[in-house]
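The other protein chains are all here in position, but one chain of the complex has been omitted.
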Amino acid sequence: MSSGGCCAEVYSCVFDYNTPRIALIKSRKVGLLNRVIQLAILAYVIGWVFVWEKGYQDFDTVVSSVTLKVKGVAATDTEDLGFRIWDVADYIIPAQEENAFFVMTNLILTPNQTQGKCAELPDSSTICISNSSCTPGYVGTHSNGVQTGLCVPYNESVKTCEVKAWCPVENDTTVPMPAFLGAAENFTVLIKNNIWYPKFNFTKRNILSNISAEYLKTCVYDPAKHPFCPIFRLGSIVEEAGESFKDMAVLGGVMGIQISWNCDLDKKHKYCVPKYSFRRLDNRELDHNVSPGYNFRSAKYYKDSNNVESRTLMKIYGIRFDILVFGTAGKFDIIPTMINIGSGVALLGVATVLCDIIVFHFFKKRYYYREKKYKHVEDYEELVSN
Amino acid sequence: MSSGGCCAEVYSCVFDYNTPRIALIKSRKVGLLNRVIQLAILAYVIGWVFVWEKGYQDFDTVVSSVTLKVKGVAATDTEDLGFRIWDVADYIIPAQEENAFFVMTNLILTPNQTQGKCAELPDSSTICISNSSCTPGYVGTHSNGVQTGLCVPYNESVKTCEVKAWCPVENDTTVPMPAFLGAAENFTVLIKNNIWYPKFNFTKRNILSNISAEYLKTCVYDPAKHPFCPIFRLGSIVEEAGESFKDMAVLGGVMGIQISWNCDLDKKHKYCVPKYSFRRLDNRELDHNVSPGYNFRSAKYYKDSNNVESRTLMKIYGIRFDILVFGTAGKFDIIPTMINIGSGVALLGVATVLCDIIVFHFFKKRYYYREKKYKHVEDYEELVSN
Partner (left out) sequence: MSSGGCCAEVYSCVFDYNTPRIALIKSRKVGLLNRVIQLAILAYVIGWVFVWEKGYQDFDTVVSSVTLKVKGVAATDTEDLGFRIWDVADYIIPAQEENAFFVMTNLILTPNQTQGKCAELPDSSTICISNSSCTPGYVGTHSNGVQTGLCVPYNESVKTCEVKAWCPVENDTTVPMPAFLGAAENFTVLIKNNIWYPKFNFTKRNILSNISAEYLKTCVYDPAKHPFCPIFRLGSIVEEAGESFKDMAVLGGVMGIQISWNCDLDKKHKYCVPKYSFRRLDNRELDHNVSPGYNFRSAKYYKDSNNVESRTLMKIYGIRFDILVFGTAGKFDIIPTMINIGSGVALLGVATVLCDIIVFHFFKKRYYYREKKYKHVEDYEELVSN
């Protein structure tokens, strides 16, 4: 390329083909080493990237909708309430939720509360001897109402500060044990879960097409015998997660029902099936158990014939079941396939780099090989100045 | 490099420049082929990676909050209930939810239930002839209560086992058809949706800044005429999804209102707008319709002047609308741009690999070219041993 000019350069650029010059070393040792490294890289690319990680597929994450239906009846017989039946409308609160349901398992009931004045629940800050211990207008973080400033008898032995509140105040110092509605163990829940992979326009539901209405009437989920039955016994859910329902029912808790929909959409539609697993989500650290369980307060409001409002306060302990739907679906797509083949080819170049290092630095006769690979070009300026 | 020594190697390593030696083949065919392949790769990199997939942008997924307000009044006139008006507080249950709302469309009402003893609902397992068919204490999965062991008349023709339960038991064998609150079709919902892209600190809401309070009072969403009106007629939502509201109202169901916020934040703020679409989420497989629809039970509790509790049990069928907010925003960022330019340059190397395969394996005169590209280096050991 002794003659220059812009045209010549462009012509050369378009019509000349540049290919690296190669030293072809006839050495069985290095040749084999090179091929072994290349094979290892190829095995990694095919085995890991393509077979294991399914690098030839495009992926999508699941969009899911869940509806639930709990069934079961429990009977209780206590001194306060007498014999009483509890059904779905009584123990599911609120009546419907998205992706979750709450089942009452224990209860502290305070019936016939009305707005008025009464003695506060005794604790270290409310027990008093005379009115001077009580501050009119004071509201503490655990108070049930606003103090009036009087000190009144709570029962025969104890006096506490009087409060304006819903009276009588709730006494939640002792939690019923065993749990009031321990029979909830035998309730069942039907979970209807529809999934959708938007990218592939693939929909399916967890009531598989080979499940008959007959089967649904009698089946109960069992990981070994009935893995696709969408009806779960609450007690079994808790036990599958390694917990005791009897213990959990007393103070409440949060359970996770995980539905996993990992599907290979290159296979047939029927091989895409749900997998259920169960976990306790509010993990108790047994040695460090600050404010355990799950409870909340709710009230039913009544009016008597004189239009005076009263309420039944309920401190409700129970188990909240969260339905967590996970899932990734893959399907063959040309773009990720190309990208992964491309980067696989690029990785093969690493074999040459590794072999070069071995041949030109660790071989006894490295200088002989170096001479063949390298061409020494002197610095032009030094060359001229010499 | 005949003289060794550590210093010389380090010196050479720092100050020498290694560049591959190139065979410059003056062949129009191969030169052109090479450039065409390179152009194809460049077109892919620019066209697909940069223009289509926006490889010069950093991405973030949406964080969203939704509030809802349903409006509408329905009137019903039945034998049991007489003329009755239903408003928002009556048919939205529960009163507020996150990202969802439920509208009652059908109803089986069982008023004046009290705790007591009564005949079970007749079905194959509860119909009896004598007391011997009934087991005291038995509770089945579909029972309304606990059997007392007696066989009592349910009506003039049928006898069933007596249960301790909320009496009289609910009779849900026939679902009202057409739906009790079919007028829900004309209810409207205002959806207020605020989105946030944390990475770009970009916030927007679906009530666009050019929408006036006047327009909001009268507009109703229409995909063609009013695509940005955030007020939706429930009937239109269901019809847009290709379903019949009249059918869906009878047994209930789950609808998805999808709001898509795919934004290119390199463009102006005003071009980032929501796109609404609608889907039925509980897809019915018509040929295999096990336990269709959506319903739940809820109760209102009352006390009479004698402090006896009664309740009105409602089996509520209806449509749950889930608001699903999707979105990805992209904005220019130097890091992904550099990475994609880098991998694009690396891909250009594939052109040389492909051309080499063609030239050195398929050309008639491949041996001529090979001689120029390859330098044969004999194995030193063999060389010496010879």
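Lettered A and B in written order, each chain numbered from 1.
To be clear about the criterion, a contact is a pair of C-beta atoms (placed from the backbone, for glycine too) under 8 Å apart; a residue touches a chain by one contact, two chains touch by 3 or more.
Keep in mind the model is a prediction, meaning the values are calculated, not measured.
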item	value
Residue of B:63, B:177 or B:357 in touch with the missing chain, whole complex considered	B:63
Sole residue of A:72, A:122 or A:145 that reaches the chain not shown, by the stated touch rule	A:145
Missing-partner contacts on chain A, residue numbers	1-2, 4, 18, 20-28, 30-35, 48, 93-94, 97-100, 102, 115, 139, 141-146, 164-166, 254, 256, 279, 281-283, 285, 288, 290-291, 294-299, 301-303, 305, 307, 311, 313-314, 316, 320, 322, 324, 343, 346-347, 349-350, 352-353, 355-356, 359, 372-382
Sites on chain B contacted by the missing partner chain, in the whole complex	12, 14-28, 63, 65, 67, 69, 71-73, 75, 83-85, 87-90, 92, 94-98, 112, 188, 190, 192, 194, 196, 203, 205, 207, 209, 211-213, 216, 300, 302, 304-305, 335, 342, 345-346, 365, 367-372, 374-376
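Just so it is clear, only the chains that are shown with their structure count from here on.
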item	value
Mean-CA-position distance for chain B and chain A (Å)	17
